[in-house]
Each structure stands twice: as C-alpha cells, then as structure tokens.
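Before anything else, here's the structure in question.
Apart from one protein chain that is not included, each protein chain of the complex appears where it belongs.
The first chain written gets the first letter, and so on, giving A, B and C; residue counts start at 1 in each chain.
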Amino acid sequence: MAVFTTLSQAIADGVRDGHTIALEGFTHLIPFAAGHEIIRQQRRNLTLIRMTPDLIYDQLVGAGCVSKLVFSWGGNPGVGSLHRVRDAIEHSYPRPVEIEEHSHAAMANAYEAGASGLPMAVFRGYVGSDLKDVNPNIKTIFCPFTGEELAAVPAIKPDIGIIHAQKADKAGNVLLEGIVGVQKEVALSSRHCIVTVEEIVDDLGAGPNSCVLPAWSVDAIATVPGGASPSYAQGYYPRNNSYYKEWDGISRSRETFNKWLDEQVFNGDAL
Amino acid sequence: MAVFTTLSQAIADGVRDGHTIALEGFTHLIPFAAGHEIIRQQRRNLTLIRMTPDLIYDQLVGAGCVSKLVFSWGGNPGVGSLHRVRDAIEHSYPRPVEIEEHSHAAMANAYEAGASGLPMAVFRGYVGSDLKDVNPNIKTIFCPFTGEELAAVPAIKPDIGIIHAQKADKAGNVLLEGIVGVQKEVALSSRHCIVTVEEIVDDLGAGPNSCVLPAWSVDAIATVPGGASPSYAQGYYPRNNSYYKEWDGISRSRETFNKWLDEQVFNGDAL
Amino acid sequence: MSTEQYSAAEMMTITAARALHNGSTCFVGIGLPSEAANLARLSHAPDITLIYESGTIETKPRVLPLSIGDGELCESALTTVSVPEMFRYWLQGGHIDVGFLGTAQIDRYANLNTTVIAANHPAEGADGAHSYANPKVRLPGGGGAPEISTNAKEVIVTLKHSVRTFVKDVDFVTTLGFGRDGQARRGRKTIGKGPVMVITDLCILRPEPETNELIVVSLHPGVTREQVTEATGWDVRFADALQTTDLPSQREIEVLRELKRVTAEAHNKTESA
Partner (left out) sequence: MSTEQYSAAEMMTITAARALHNGSTCFVGIGLPSEAANLARLSHAPDITLIYESGTIETKPRVLPLSIGDGELCESALTTVSVPEMFRYWLQGGHIDVGFLGTAQIDRYANLNTTVIAANHPAEGADGAHSYANPKVRLPGGGGAPEISTNAKEVIVTLKHSVRTFVKDVDFVTTLGFGRDGQARRGRKTIGKGPVMVITDLCILRPEPETNELIVVSLHPGVTREQVTEATGWDVRFADALQTTDLPSQREIEVLRELKRVTAEAHNKTESA
C-alpha cells in the first residue's frame, strides 16, 4: 500500500547496496531526480536494468553506483555515446561494469513476463542474431503445437522499481499518460515500487481505460515536481533537448563529469 | 484497411461456411446484431470461439450454424443454463456440436498470443485441473531457466473476428471504452475483422492511451445502433437484464426457440 | 438478534462477508461471492479492493451485478483493464490476496467441480475424464476459477450445504483445492495456499493442517452437528474446539437487505445498467 514520503526517505528506505533496480521511462517520464538521489546516498554494486540506459544511467555508472547493466540500447538518443558507461565498460572507471545485452523486444517481453508472474518470456526473437551467442540468458524453446523455435529470456523481477508519473490522488492511486513505456510492468513486477509524481491531486481525471496504478500496487510515492527533467512529463514540461546535447560535453571527460557530480548533484541544484 | 459497409454486406463478404469465428465482448459490447445476421444468412459448420458463449451463441447454435464450440464458461450469466447449447451437446439438436473446453485464463492468454503473432500461449494454469485430461490442446512446457512446469495452449487465430464498438471516425479508426474484454486481441489476431459500431463521428475524442483500433487494423465497419443489445454499450444504452431472464423461457423448448427465430430473426425486428 | 430474524442464506452471506479483511484485494466470482464481497465493502471493510474478471479494478457497485461485467462495475471502478491483462498482470502477477469462489460441487479436499455431474460416477477411483465422457448434468465450466484458485494467495469458497454439493470426491476437478489426495499443493512454491475457508448456510469449514481435509470449525447459531453430517457426502469431522458462528448484527442484516432491495429494483426494470 502506497505511503506518501519524501524522495530522500523513499530511497533510504528502499534501495540497498547490491539491489537489482529498474528505473524506467521510455524517453518520457524518466525518473532523473530519483537517480540523483541514489547517487547522493552513494549506493554501491547496483544491478541496473533499463531498455535505454540514457543519461540517467550514464550518471549512475559514472558516480560509481553500478556493478552490472542490463540493457538493449545504450546511447544518448540523437546525440551520441554514453561516455561514462563506455569508460566503465572499456576502462573500468570508476568501477568495472558487467553488461548483459538484449534487444528491445526481449526486454519489453521480459518486463511483461515479470508483471505476469511468469519465470520467463517467450517471443519470436533473436532470429539469426549473434546476441544469442554472447548472452547465456537467451535460450531456445519449441512450440509443442507447431514445433516452431522461439526465444526465451528470464522474466525481469527487480528488487526495486522506480518510475515517475504525472500525478497521484490523495489515496495514492497513480496516473501515467502519454508514452507509458514499460512502467506499469515495472511497478507490477518489482518487489518494492517507488513512484515520484509531478503533483498530488484530488481527482486523477482518468478515462475508464487509462494507465492507472492502484495505491495498493505501489509502495512509496514522493512528490517531485520536475522529477523527470531533462526528460519530459507530458502536460507539465517538455524534453530539454539542449541539455541532452550539452551532456555530451559534460560526460566526455572524467574531470568535467566529476565536476558536474560535485557541483550539481552533491552540492548543487539538481533535483 | 477498413471499408464502410452494411452489416449484411460485411457478413456476406466475410463469413463462409466452415469458418472459425470469434464474436467477442465480455458481457459488454457483445455483437448480437452480427450474430443474428449470420443466422439470417444461414452459415453452417462454423467453429465458434468465445470465452462466455452467452445468449449470442445459444442463438447461433440453436439456429444450426455451428459444428464446434470453443469456450471457457457457458451459461446465461446470473440466470442459468444455455438451453440451446445443452440441447445440441446432449441431444445433437438441431445438429451435433463438438466442444473444446478451456479456462478463462487459458482463452485470454490464447487470444493474447494470437494478437502477438505467437503459435502458443504460455501461462501458469490448469494446475491440478482435470481439464488437462479432456482437452488435448492443453500441453505442458518447462521453463528453461527455473524448470517450472507451465501450461501451453494454441494461440487463437480466427478466420473472422467480429466485435461491436462505441464509435468509429470517418477514417475508420475505432474506439472501445469501458470493459474492453479481449476485443483488441480479436481484432488483431483475426485474418479478417468486422466491426459494428453505434455511430460514426468526426472525432473519437479518445485519450492518449485509449483502446483505439487504427483503420488499417480492421477490415469492415458497419454502423448498427443498438447492435450490442440485449448486452450494453457503455455511454449508449444499458444491459437489458430482463431480456437475459426472459431468454431462459424462450430458449428452454425447441418450439419457443424456433418461434423466436422465425418471428424475430428471420421475419421480425431483431437487428 | 435471534435466529428467527434472518434466513440461513443471509447467515451464509454475512459470514462469508466477515471472512474478507479490510484493505485486502479480492478477486470476486459472480453470485454468492459477489453478494458477500459487496456486503463486506458496505459494512466492515470499506477499503477492500474488489476485482472482477471482466477487468474492473477497485469497483464499488451500488447494486449487485447480474453478470460479471455489468456497466455498474466499470462505471464505479478505479480503472478497467483488458481481460488478458487482468489474468496475466493482476491475477497471475500475484496481486490478489483472496480469490472468492462459488461452486456446484466441492469435495473433502476442497476440490471444486463446475464442469460436469457424472451419470454413473464410480464410488471410488474418481476419474474426471470418465465423468466428462458420461455427463448427467452439464455445468457452465471453469471460467476464471482454475487459475484464481492457484494464482490468488488464498481462496475462500462459499456455497449451500447439501449432499449433492458436498461430495466425498468431486466427479471432475475443474479447480484445484488440495487434489485427490489432499497433497497436490505440497512443494509447489509458485502457487497460492489454496482454500483456507469454506462458508455454507450451516457452518464454516477449514482444511485440517497436514491432511487438508475439510473439517467443521464453526456451526452457525441453531445448527446441529447432525444437520451438517446429514448434508455432507462424506463422514465429516468436527474440530475439537468447535465454535459457534457469531450472530449477524442488526447493521449487517440491514445493509444486506438494502443491497438486495436496490438490486432487485434495478434488475427488474425493463432495461437496467
């Protein structure tokens, strides 16, 4: 059952060193503020799961919180590389990071399977792809009716799922609108789910088939206006595309990144 | 791509003797008018798939259109038996009807797998149930990661899917709201999809994550106001609960049913 | 309140309602469970979450639904999801505390039969396939029950007590209780606890630890052991600490009758939502 709390308290209560954590949001509603709070609380040896690691995981990896990354597309969308992730993978700076690499379809299906309480996802995937040869978590099963060869991957069931949503009502029911990504699946498959929201409202104003998470399906709710910036929250603020471009410069060298970390996250204005 | 047509034309163009057809609608939005039109066009040897056969399949079976029924709960909800279905199964009147019996979870998963283009659905089901012993289409598979035994059923991929929706816009995009059941899955898994709607509108007025079927995902649209009666169309008319109760009397004997068929469907006011 | 002031059916519904805890999530079967679940919501458990297989989550109907998917269920719900999502994410995904089921037949190991009454069921050596091939009465089928019973954390069953409904071995195991030998859930970590309570118009039964055989743990006021024994198709046993079920309260009776009154009024209109 959802408890209203602060972001700092929610992370302190929920996230432990060594946890497997999914911070999701497919371009939209990326929980940046929660990521920064994890950095501030200096959690270590996290396994981070995310389809598109994006800036938020570049930051967490660069800050040394991460020992393993599970992902399907690692880049700064429309801009270039994730320099901190590459530095960790290629030069073990600031720590070595192990990777487990999938396709989007595999991860989307694995989240779906996690939400469905299944041990694995079955889909028509990885046909002819070498990814099968480098990821032991991709297996083959055969349809007992047609004999067709299909791919299987383990369901994703994070210790902690963290998402950002537009709003919650006072009972703790949460509404997501727009590009909803895999967030419902993260909320339902995680052992413990933390939600940051733009605001608390009296009435969600949701249509009958909207993407609503009942209060009893999430664990902690913290109001963090702007908590998805520099990504966006539809109906609240747009994507800060310029920041995504600037990040390329900030993240390119260890020095500029560490300066950013110190000035913005530990001692500065970053949410 | 959706073509606007009449119900009579849509059935004449789409439905052939021997077809496998799913007319879905989970209590809500049951396409009764389309069922009546199939009866009027005297289609034969149909395999009918539906989670809850309900009055609509009692009528089709009683009219002699059906040779096989795939279902998971066969009754008149809150009232009693489907007398025409029982008469066909127990006494082959008016024709023998073969049955394939599942659970709701199996059929919901099988529709989902059909929409997903998979040959089978995998789920945690039928544990300890004798249904496994009487339905050869229930098989067992094992998770390659955990070893867990899971159930598998073939995906549902009907020749024809028929659903009723609240509205379509002039481009042929269809909106369903409220209890949406398995209708999106039926539309996407069927080789040919017929949709009856309450009305055609300029603007669907749909929220960003509403249940919308794009025009290119359905094949024929016919405007049939009241086409879901005696079930209901949320926002248009309520369920005619009294009719469900009266049906018990109409359907109980062959004579009263055949009279209804003659007077209401072939020569009467039934849509 | 004395036993003359309420019916056995009302006693059953009220007792079943009491079994549901405030704050829990309950997957509700139609008929008796639906009546009891809504009574619970309108009396001691205002924050119970009722979920129907039609996809309606946290629904608060004003009148009892006739079907599993009446408009009232959706209109009064927090949100409504597709039926595949309901079965995959919400039930199989592990979010249901209690599955609340009715049944046509139940046996001593709480297995449920809603598929077929056999024409010539052998006294011993129950065989579902035999019954299926030799039907006397065709029942509606499994519906949601087979997976509600295994994917909900626990299950409560409610039905009227009679030798026709309480049989030693069900003719067909539509829905797993504890299996033909009472041990079918043992060691299966991915399924729920199964039936924890059976509530009838005569008594409350619970599975005995270890054997999982249903034993009577509480008699409703005014009901005798003999009545229960006569209405049960096996040599039913009674708990050492046999209780008497609490009488219905004035408020419970009032809320239930008002619910049934508005329901009857709504459903007897020519057209009703």
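Please note the rule applied: a contact is a pair of C-beta atoms (placed from the backbone, for glycine too) under 8 Å apart; a residue touches a chain by one contact, two chains touch by 3 or more.
What you are looking at is a predicted structure, and each value in this text was computed from that prediction instead of being measured.
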Contacts of the hidden chain among displayed chains: A, B
Sole residue of A:Trp216, A:Tyr244 or A:Trp260 that reaches the chain not shown, by the stated touch rule: A:Tyr244
Contact residue for the chain not shown (choose from A:Glu37, A:Asp58, A:Glu112 or A:Glu198): A:Glu112
Touch with the omitted chain, as defined above, among B:Asn137, B:Ser210 or B:Ser242: B:Ser210
Residue in contact with the excluded chain [from A:Met1, A:Val134 or A:Ile200]: A:Val134
Missing-partner contacts on chain B, residue numbers: 1, 112, 115-119, 173, 184-185, 188-189, 206, 208-210, 212, 214, 216-217
Residues in chain A touching the chain absent from view: 26-28, 51-52, 71-75, 77-79, 81, 86, 89-90, 101-105, 108-109, 111-112, 123-131, 133-134, 148, 178-182, 184-185, 211, 232, 234, 237-242, 244
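One rule holds in what follows: only the chains that are shown with their structure count from here on.
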Distance from chain C to chain A - Cα centre to Cα centre, in angstrom: 40
Between chain C and chain B, distance of the C-alpha-averaged centres to the nearest whole Å: 28
Of all residues in chain C, the ones touching two or more other chains: 74, 80, 88, 92, 151, 190
Chain B: positions in contact with at least two other chains: 123-124, 148, 178, 180, 211, 234
